[in-house]
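Heads up, one of the protein chains got dropped from this complex, but the rest are sitting where they should.
We just call them A and B in the order they show up, numbering each chain from 1.
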Amino acid sequence: MSLLEVDDVVVQFGGVTAVNHASFVAESGRVTGLIGPNGAGKTTCFNVISGLQKPTRGHVRFDGKGINHTPVHRRAKRGIGRTFQRLEAFGSLTVRDNVRVAYDIHRGVAGMVRPAAANIDALLERVGISQYAQERADSIPTGTARLLELARCLASEPKLLLLDEPSSGLDESETEAFGALLQDLAREGRGVLMVEHDMDLVMSVCDVIHVLDFGEVISSGEPADVRADKRVQNAYLGYSDDADADHTRTDLEAVHDTTLIPAVEAQA
Amino acid sequence: MSSFMSYTIFGLFSGAAYAIAASGLVLTYTTTRVFNIAHGAFGMVLSFVFWDFSVRQGLPLWLSLVLVLGVVAPLIGWFLQRFVVRGMGEGPVSVSLVVTVGLLVFCIGLATYVWPPEARSVPPFMPTSGIQLGDTYVTAHQIITILSSVVVAVLLYLLLTRTRIGTAMRASVDNPELLKLFGGRPDRVAALSWAIGISLAALSGILLVSVVGLDYYALTLLVVNAYAAAMLGRLKSLPLTFLGAMALGLLTSYSAGYLPPDGWLNDLRNVIAPLFLFLVIVAMPQAQLRVGQVKGIVSAPLPSLGKALGWGAALLIFTALLTGNLSTANLLLVGTAATYAMVMLSLVLLTGYGGHVSLAQFTFAGVGALAYAKLDEPNLYGLLVSALIAAGVGALVALPVLRLTGLYLALSTLAFAVLMDKLVFQADFAFGFNGTLQARRLSILGTSITSTGGYVLVMTVFLVLMSLFLLFLRRGVLGRVLIAMRDSPAACGTLGLDMRWFRVALFGLSAGMAGLAGGLFAGLRGTIGANDFQFFQSLPLLLLAVVFGVTSVTGATLGGIGLMLLPVLQSNYPSLAGLMLVIIGFGAVLLARDPNGLANLMFKIGRFLEARFAPQLLAKLPVLPGRGSILDEVDEDPLDASFDHNQEVPAHVAP
Partner (left out) sequence: MSIPILEVVDLHAAYGRIEVLRGVNLSVPKGAVMALLGPNGGGKSTLTKIISGQKKPTSGDIHLGGVNVRDAGSEELARLGLCTVPEGRSVFPNLSVEENLTLMSYAGVSVEAVLETAFAYFPRLLERRLQLAGTLSGGEQQMLAMSRALASDPALLLLDELSMGLAPLIVDELYDTVAQIAESGVSILCIEQFARTALRVSDYAAVMTGGRIVATGEPAEIMETMSDVILGGAA
């Protein structure tokens, strides 16, 4: 039984299908990547899992139980935490208080009585933003704010972390540290599901990758396999499928075929 | 049968007038996302203008009509869109609410100033004509009104579907950015819709004025009917809006005709519209959580507890000095200021920290006062129970609209306030129609406080305690969670917070604070009635709170003094009474975009001065006492408080 099972989920906005019969899983102790071109339906999937968006069809199961009708805050209580692509930090509060609020909410009445000060500082330290602790959250750089959202999310002790483009806004060395942190977080038993555009990061930290295109999962597997998957390259580089490619083959594509494949193999 | 017919005709007549107003409201709301609370107020002002043209200046009727509907109203609409509400639709709904409440108060002030109270009347159109329909006589005015609504409906339909600019209006509802890429001008489209909207408000006002009379408030509030009708169409659908308006007109007319003339059912006829509004709002679907918030809203600094205590003590000592020297009349004023300041503190909690706009805060104070007078337990226990009753009522208002936020929540408080004003407060079991109740002054631990000076001091103690409580709250878990909820509801939800119950508790607590103030106020005055807690008073209260700063305790205290001074200035300079409202309304329109208000501006100036002149200032401080007023006294508070806050940051960090 997987920690999270997304089963045949469909989301339609008006006439547009954002998620089209998507099915994938995320396991505890693993970093799972969810990748795909712009508009492939990744953030919509996150909204469905965290409860901000009702699916038109399909089921989401968490810890073996269906959560389709569970409201947002109960899903959080059950252990689904998330960050946002468009930042949702509490801008009026300090960085430290952002995390503190998360603790307060998570611990409910108990937290209202005795806030866990030590834990907060440890968390800030862990994601590497303790030097910003006293800054207002709307005054810190985006990359830092994303780390803050991660810290805030961790404060609610989730079993599953949904991270929406967590590394955008981070520089190279920060991204590297962040990758290591993600693997640690997973090794401690959490499930991590991440939407990310930095392919270096995805390929190096993810245990499993699912590729979405047109709202459909077109490929799943280990990084090397996904990288070598013809359909994935097509999705990113705009091939329709082999038959169609043959049908409109040009010299240009021949050039492309020969240059792309060796590059991928070198990495694998 | 004939009476049924005439009720129907009257219902259709008023329904038609509501429909005209409501379609204007829907038009402006859909194209610019700004809900114009002042829609009716503009109808009222323009009815006065119409009176001025046609009766006072004696212009021909048709010319006055053309001038008002074709020139003055569109100009006002254009001006509003261009300079007041532009770009406000994308901002937080609390800002546009406060601004349009500001416009409402502005309009009432303007009307009172330009056309001071005197007997005026506007005759119906073609007063001598009419037709006999069976047993029923239908006046020409009624026919004209019903026909006007049909013409308005047809013209709006043609405009919106058959012309390019009308199509652009509908397009800009969907996506104004895309319209720009097409080469359309959303601003021009919005200006046109405001021009038409205000014109329709004027038409509706002019058609109703011969029935309702030229009254500042009646015409303004008649628009609650338009809100109700517009809400039935979800503020989107014009056909449903027309349907809602007609249904409401008929319902009001039938209830006037058929409800028994005595008992509570009789009172019910006055509140059909707010009741209708409330029910329609309750039936609204779940609001979506907003995503994409980055900038924090609350930026007033938080004083340290020590400093807050110090300034609280200073305020107490100052009041104590005052009580020794002031006449009873002036002491009553100080007590009133303390009451208002306390009610504003309840707004700091609800609006400043919580981000919800309440248009019924004074009504909650009224509930507290009523409970206090009825309980007749002039002691701390009685006061506490009164506050609890007000809190319960506040929670009850929030309960049915648990799922809603922003505009709908605010409108439901408006409906509630009107209901209380017209139905409950005037009922026999409450204050009674134009009646009053006696309330005795509080006794604390067996010591009764009879002198006005002593009582005012006790009120100040409560004010200080309430401020400290609020600062304590803001500093603690609840305050942080509140502000977090205001900044990002979506994040709070995904962190596990059930915001619905939190919101109910927040409304309850805030209403309880207002209720406590109301109870104390009842004791101060000794005699209180429904007139002390009129619905309209909540509006300047909200505006002054925002102008002075609804995110800080200092702002609330200053606002309380300001609101107390308002009637004083009005009675001292009656000719300027309207002007005061004009200024407040205008101030709110100017300052609403920053809920931190004047208080925060002072904090900023304070910090700047502190940085430059701190040593000299501190050296001179002991020389200052003796000079001045409360204003001076409080003025210094934020300056020091904020300075202190900055210094104390390291201590705050320590676990």
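Everything below uses one rule, namely that contacts are C-beta pairs under 8 Å (C-beta built on N, C-alpha and C of every residue); 3 or more make two chains touch, one makes a residue touch a chain.
This one's a predicted model, so the numbers in the text were calculated from it and none came from an experiment.
Trainee: So one chain is hidden, and I want to know which residue out of B:167, B:330 or B:534 touches that hidden chain in the complete assembly.
Mentor: B:167
Trainee: In the whole complex, not just what's shown, which of A:100, A:190 or A:227 touches the removed chain?
Mentor: Of all options in A:100, A:190 or A:227, contact with the hidden chain holds for A:227.
Trainee: Check each of A:27, A:104, A:149 or A:198 against the chain that is not shown and name the one that touches it.
Mentor: A:198
Trainee: Could you list which residues of subunit B touch the chain missing from the display?
Mentor: Answer for subunit B: residues 161, 164, 167-168, 170-171, 173-175, 177-186, 294 touch the chain left out.
Convention: only the chains that are shown with their structure count from here on.
Trainee: Where on subunit B is subunit A touching in the complex?
Mentor: So the residues of subunit B touching subunit A come out as 289, 291-299, 476-478, 480-481, 483-484, 486-488, 490-499, 649, 653, 655.
Trainee: Under the definition above, what is the set of subunit A residues touching subunit B in their complex?
Mentor: 50-52, 71-77, 80-82, 84, 86-93, 96-98, 100-102, 104-106, 111-112, 115, 117-118, 121, 133-134, 136-138, 145, 149, 152-153, 155-156
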